[in-house]
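Just passing along the structure, written as structure tokens.
Heads up, one of the protein chains got dropped from this complex, but the rest are sitting where they should.
After this line comes chain A, so read on.
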């Protein structure tokens, strides 16, 4: 069983929610990656999404764009991230998930990338510019290597399509909570809770909400409707400003016990 499936099984048994932070590899140099990952693990992260920078990230808002630019300026490449992750893997126990765009992977060679990511101990892969219609070129190869493709469903996906997407996955389903790109939001649509519940109804795998989540209140709110959250831009900002206690607080907000009746 893949590491992702195992942690979710474990969470389920203990009736706990997932918290998956996103960081950009190479932001503040690759040398800080191990430090950030171990900090997040210790603070209680369920798994970690590691962004690999791309020059033209169309699904990302300003914060992740800027983090990507800093990483690229520091000379970060897919190759260097793979090597660094292989080095870190022995000291980290939670699942590590790559999030990047198709082009850096194509330039590296899809087969090579998957086999080296697998050797480095990567457990999952999120590709925001590869919908169901195009995943044939990479999903079967990832599957054979034991790397789980984490698929996204959105507010615009019809329920039938959500169901088709959810049934393909084994790890978890990434439910995008806004029409838009990554980046902290203040508020969400009123119907979001109902939408997440509908997604959960049709999904055989855990459903995590992501995009825009930035406050402990958001985390608690989302967790009433799904199995956990993914937080990106806010984590990047808090690392930038050195507010590590706030990161711990954000992660801790997902551990608060279920509201007792």
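Everything below uses one rule, namely that contacts are C-beta pairs under 8 Å (C-beta built on N, C-alpha and C of every residue); 3 or more make two chains touch, one makes a residue touch a chain; residues count from 1.
Going forward, contacts and distances are computed from a predicted model.
Engineer: Which listed name, "Tryptophan synthase beta chain", "ABC transmembrane type-1 domain-containing protein", "Molybdopterin-dependent oxidoreductase" or "Sugar ABC transporter ATP-binding protein", is the one UniProt assigns to the chain that has been left out?
Structural biologist: Matching the unshown chain against "Tryptophan synthase beta chain", "ABC transmembrane type-1 domain-containing protein", "Molybdopterin-dependent oxidoreductase" or "Sugar ABC transporter ATP-binding protein" yields "Tryptophan synthase beta chain".
Engineer: So which of A:154, A:223 or A:254 would be touching the chain we can't see?
Structural biologist: Of the candidates A:154, A:223 or A:254, A:154 is in touch with the missing chain.
Engineer: Out of A:78, A:117 or A:236, which residue would touch the omitted chain in the full complex?
Structural biologist: That would be A:78, which touches the missing chain.
Engineer: Pick from A:134, A:191 or A:217: which residue touches the chain that isn't shown?
Structural biologist: If we include the chain that is not displayed, A:134 is the one touching it.
Engineer: Considering the whole complex, not just the chains shown, which residues of chain A touch the missing one?
Structural biologist: On the chain A side, contact with the omitted chain comes from 54-59, 61, 65, 72, 77-79, 101-108, 128-134, 151-158, 161, 165, 176, 178-181.
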